[in-house]
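Following: one structure in structure tokens, then a few remarks.
What you see is the complex with one protein chain gone and the rest in place.
== chain A ==
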Amino acid sequence: MSADPLTRPDTARRRPAWHVATVAELAPETPTAARLVLDVPTWPGNDAGAHLDVRLTAPDGYQATRSYSIASSGETSRVVLAVDEVPDGEVSPFLVRELRPGDQLELHGPLGAFFVWQPSRDDRPVQLIAGGSGVVPLYAMAASHAAAADPAPFRLLYSVRTPRHVFFADELAALVGPAFDLDLAYTREAPDGRQGDIGRITKDTLAARTIPAARRPQVFVCGPTGFVEAVASWLRALGHAAADIRTERFGGT
């Protein structure tokens, strides 16, 4: 029985701690999601792909805590979240609808040292695969990659309902260049003239629109559980090693 250890974090970790955040900016991100720009003076910075916990407290002391991926990265006290409203949810509807600039929130983080990407590690290509709001940590990686002018080739395959549901649409479009390819796959409605392309991602989509296994990309997959489960198994069938595939999921079975 071999230990077969996975990659260990090899830099000093930023220890998670509680922080007070003040809402600096709020804007609709998609028809169901909001972008939250938070000022967190004590934030130690975070790796691209990390997440944090948000804790809300009611007047009677009742508390609710949820985890959210961070859309920003690096040494900054400005933390960006993009929160999709979960129907019948308790915390996300508050964050999306009720929050106002100047409001304060408690955050705990940064969290997660495995589903992260750090610049200048190697020149291995990186394939990002997102389903819906699962693009948030992957956007952080793509933005970090661009900000660092890192030479590793990046490609993002992003499955999304309609053009209006694309998170960070302008920012992602602006990142496209020699080292970053963006593939949008629409499941419900495509931009004009592309109606033939509508549908869920399949194994064939992955074969045609992602970096092939022969190039040994590091692959990050984030999205709803069913999406990630299907994509990860197709990636294995296409020849990617399990150790090259990192996943993050939300929702249940």
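Just so it is clear, contacts are C-beta pairs under 8 Å (C-beta built on N, C-alpha and C of every residue); 3 or more make two chains touch, one makes a residue touch a chain; residues count from 1.
One rule holds for everything that comes next: contacts and distances are computed from a predicted model.
Hidden from the displayed complex is a chain whose UniProt protein name, among "Branched-chain amino acid transport system permease protein", "Sugar phosphate isomerase", "3-isopropylmalate dehydratase large subunit" or "Molybdopterin-dependent oxidoreductase", is "Molybdopterin-dependent oxidoreductase". Touching the missing chain, out of A:Arg55, A:Arg78, A:Arg161 or A:Arg216, is residue A:Arg55.
Take chain A: the residues that touch the chain left off the picture are 1, 3-6, 8-9, 13, 15-16, 18, 20, 53, 55-59, 62-67, 90, 94, 98-100, 103-106, 108, 111-115, 225, 229, 232-233, 235-236, 242-243, 245-247, 249-253.
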